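One protein chain is absent from this view; the other protein chains keep their places.
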Amino acid sequence: MHPIELRSDNCAGVAPEIMNALAEANVGSALAYGGDDHTAHLRDLVREVFEHPSAEVFPVISGTAANSLGLSAICPPWGSVLCHETAHILRNECGATSMFGGGAVMRGLAGHDFKLQPTSLEVAFAATNWGDPHHSQPSAVSLTCPTDMGTVYSVAEVQSLAAAAAGPGLRMHLDGARVANAIVALGCAPAELLTHAGVHVFSLGATKNGALSTDAIVCLDPAVSEQLLYRVKRAGHVASKMRFQSAQLQAYLTDGLWLRLARQANDAMAALAAGLCELGAQFVVQPQANILFANVGAPAAASLAATGLLFYEMNDGLIRLVTSFQTTEADVQEILRRAAPVLTATN
Amino acid sequence: MHPIELRSDNCAGVAPEIMNALAEANVGSALAYGGDDHTAHLRDLVREVFEHPSAEVFPVISGTAANSLGLSAICPPWGSVLCHETAHILRNECGATSMFGGGAVMRGLAGHDFKLQPTSLEVAFAATNWGDPHHSQPSAVSLTCPTDMGTVYSVAEVQSLAAAAAGPGLRMHLDGARVANAIVALGCAPAELLTHAGVHVFSLGATKNGALSTDAIVCLDPAVSEQLLYRVKRAGHVASKMRFQSAQLQAYLTDGLWLRLARQANDAMAALAAGLCELGAQFVVQPQANILFANVGAPAAASLAATGLLFYEMNDGLIRLVTSFQTTEADVQEILRRAAPVLTATN
Amino acid sequence: MHPIELRSDNCAGVAPEIMNALAEANVGSALAYGGDDHTAHLRDLVREVFEHPSAEVFPVISGTAANSLGLSAICPPWGSVLCHETAHILRNECGATSMFGGGAVMRGLAGHDFKLQPTSLEVAFAATNWGDPHHSQPSAVSLTCPTDMGTVYSVAEVQSLAAAAAGPGLRMHLDGARVANAIVALGCAPAELLTHAGVHVFSLGATKNGALSTDAIVCLDPAVSEQLLYRVKRAGHVASKMRFQSAQLQAYLTDGLWLRLARQANDAMAALAAGLCELGAQFVVQPQANILFANVGAPAAASLAATGLLFYEMNDGLIRLVTSFQTTEADVQEILRRAAPVLTATN
Partner (left out) sequence: MHPIELRSDNCAGVAPEIMNALAEANVGSALAYGGDDHTAHLRDLVREVFEHPSAEVFPVISGTAANSLGLSAICPPWGSVLCHETAHILRNECGATSMFGGGAVMRGLAGHDFKLQPTSLEVAFAATNWGDPHHSQPSAVSLTCPTDMGTVYSVAEVQSLAAAAAGPGLRMHLDGARVANAIVALGCAPAELLTHAGVHVFSLGATKNGALSTDAIVCLDPAVSEQLLYRVKRAGHVASKMRFQSAQLQAYLTDGLWLRLARQANDAMAALAAGLCELGAQFVVQPQANILFANVGAPAAASLAATGLLFYEMNDGLIRLVTSFQTTEADVQEILRRAAPVLTATN
């Protein structure tokens, strides 16, 4: 049977609208390193979409770059970044935040549904000797939204975390590798979840949602942006032909393309989850965006793989399914058709 | 009059062959982070083109990334990188090599024609207290080829520098942001200038020569490659959709496209230089690739700019002209037509 | 009542034998930066005491320096250092290991009695994607011995951890800020716990045990020592008048002075613990060296402090008592005399 991609939204290709934007940008010559018109227009667009008059945008090639460079500008070398113990920055970026942060440390905290709660921060604060140089000083909070497990912080949750962080002066970072999926899931305006909820710097993911290796740091604090100008450059993350990144991000943020693409992925996941649930599958947590973890047992996992479904088995029998902007309704029906006999036999 | 681009080869667009490669790669899904077929094929191609059975290739977004990450893997944190005092890594990368190098330092040396000579290294070696921990230990030599001033190291020159470096155990790095232009200028095989001349790691530039923000580190030493795997990732320089970088580099290295594109730029420069010379222009040094520096005086520089020629005036009356794969013979004729009255009046 | 010091062995002064050694070293002139005779003799002595023919010793001013520099030489920047979740390097050194390690991360693991067990490592190994550059690669194990909670790894425990670490190629580090107290507690030869048990680099604490701000890195691997030469210097940890550090360490390791001093502290603690136990005090864990944590309740803690005992109250009613080489039998009797009415009333 033909393979169906559920390994990662990173395995998807580039959306046609983005390919068109690349072709349109490839006309004539343009100043390098962001001196081009596309980059200027992108800045305006970002300010409009995220409702912040002095927001700055720094296109980069990866979420790791966006997260670690963004964090390095809001956490001093002797600081710590507080994050959930399952955060992508802690588990999947090979220490990038500590490297760009000049030795800053990440501190994984417990929290329900793979999310931080204000109590997570309170516990960390209580265990801190503030002002004592023996102890890395908590300086930033980083939220992954959606989490790598598929849950989504509500606007109210981000607000209350930002309030808790603000007490002792921590800055708020949001790892938005899939932030479009979160915004669609919440049905809120982008600025509600980010600017107005108290986020200072965030990673604007686009690659997993139809762009060609282009994410961005969006910074809502001008003093931090000034630092990022240099930090991004000396990390080798300023593309000379930046116009091609900016053109993509322009198309992405124009007329809601990014949300349309994310909705496709989220809707596919909702249909898939509903179908699998009916078949008796047990989820680690109810999916809110485009990622699902299900405990199906090792034999069922093997049987599902044998039907041509492409996915990762994390541990014994725990499988991860990820939909993307390219996952169609037909794909979902076909996945469920193949899964039915396997799961019915198991459950 | 219509503008003609001579500011930088970075201002050029993307070659049609590269755009086609992107479109062709955008079919179906593929494993992320280099697990795709394009990346596998690229590795084979690099091994063939550079005639090294265990060469590895790491696509990155910029020359700064390629240089600084490559150097960080061959120079320890307490080491120094020897380079020409006008080297791009020293002057134009905001300290990236010191940052990724964990505090390694760069040491600019004097040398004729903006190139290092074996005597440059000998002078540096003589001034070094080897084994004395008060002194950064020279650990790598980095050549920029072509230099930022437009001169090109000959194969024999690279060989003799590699021999001088090998004595006290230094590794050889080559900043090849425009290496295709050098190879075309020399008329040699790629492996002659690199692999066989004693280079261990080099930056393979493609962006300035028709690619879409894609350069690469090529590493000819397996032990160094093993380090680079991690160094590149934690720097955020591993694109999840690497297939689109690899597809570009595949097209670039296939059937000599890279050399064809570079020849266009070099030929345009040769014709331009010949014409300007006839008009009496004084060059800082005879151009060998696609970059020319001419002292025309401030009034002539202003007059040339007024004709619609786009170029940088570095200092008073010193102008830099750069051709690219998009500079046509007609462009050159038009440039000379505009320059003639200005320079004739001046000289 | 006169104060009795139980806050930290860091609060003690300098042993008379060490003061004498300083005075004796202060004769004539001597080469700086370790070129002196005392440093040469210290090297020989270290090789003899730790039974390793090519051991090297690097005097430094603090345990933080000894730990973080030692670890930086055995853990690559993309690596992780595995340690107990209560390790001093993780909790009390402000991220020094991540800083000197160029972004290396520390990973706190669970384990009984505040010590790592082989199963702690196995759990960490099982959760690691070996060779996957998204994941910091476990590269070193660091044991604190005695732990900050006062427990001591047995020789067999160090051996079994070293064996577990050796499987996937990790190097062994031991934070020996109080290692003399551990050796005395175990009654073993120094080399048994260190050299022969499989430790590659360790911090030799002396400051807490009678020296004047002088600890040392002892390295049992010549390739690592070569790195340390440079790493220690560029960290500013090479004293120009090194003879005064070396003379202290010479005296410290000669004729068992270090063990005599540590025995004084351990014996005082043993007597103190026995007495407190009789008075009904509850210990967090049975002390094996010179540190004791007791839950006495907040009112008793206040009452004890009111008697002139100097100690830290960590949390509500949890007190830490530390003896040193300066704690006498008379001190212990006096402490118990003061504690008796307080604890009897409480328990």
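Order as written gives the chain letters A, B and C; numbering starts at 1 within each chain.
Note that a residue touches a chain if its C-beta (ideal position, glycine included) is under 8 Å from a C-beta of that chain, and two chains touch if they have at least 3 such contacts.
In this text the structure is predicted, and so the values were computed from the model without any measurement.
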item	value
Among shown chains, those touching the left-out chain	A, B, C
Touch criterion as defined above, residue of C:28, C:53 or C:187 at the omitted chain	C:28
Per the touch definition above, residue among A:102, A:150, A:190 or A:275 touching the missing chain	A:102
Omitted-chain contact residue, chosen from C:21, C:45, C:94 or C:121	C:94
Of B:45, B:74, B:99 or B:319, the residue in touch with the unshown chain	B:99
For subunit C, residues in touch with the removed chain	5, 7-8, 10-14, 19, 22-23, 25-33, 60-69, 93-96, 99, 207-208, 212-213, 230, 233-242, 244-245, 310, 326
Absent chain, residues of subunit B that touch it	77-78, 80, 91-96, 98-106, 133-136
Absent chain, residues of subunit A that touch it	33, 76-78, 102-103, 133-134, 137, 227, 229-234, 238
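Methods note: only the chains that are shown with their structure count from here on.
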item	value
Classification of the subunit A:subunit B interface as same or different, half of numbers criterion	same
Chains linked by the largest number of contacting C-beta pairs	A-B
Subunit B on subunit C, rotation in degrees - Cα superposition, rounded to nearest 5	180
Whole-Å gap separating subunit A and subunit C, where each centre is the average of the chain's CA atoms	42
Between subunit C and subunit B, distance of the C-alpha-averaged centres to the nearest whole Å	51
Interchain centroid distance [CA atoms averaged], subunit A/subunit B, Å	34
Multi-partner residues of subunit C (each touching 2 or more other chains)	77-78, 102-103, 133-134
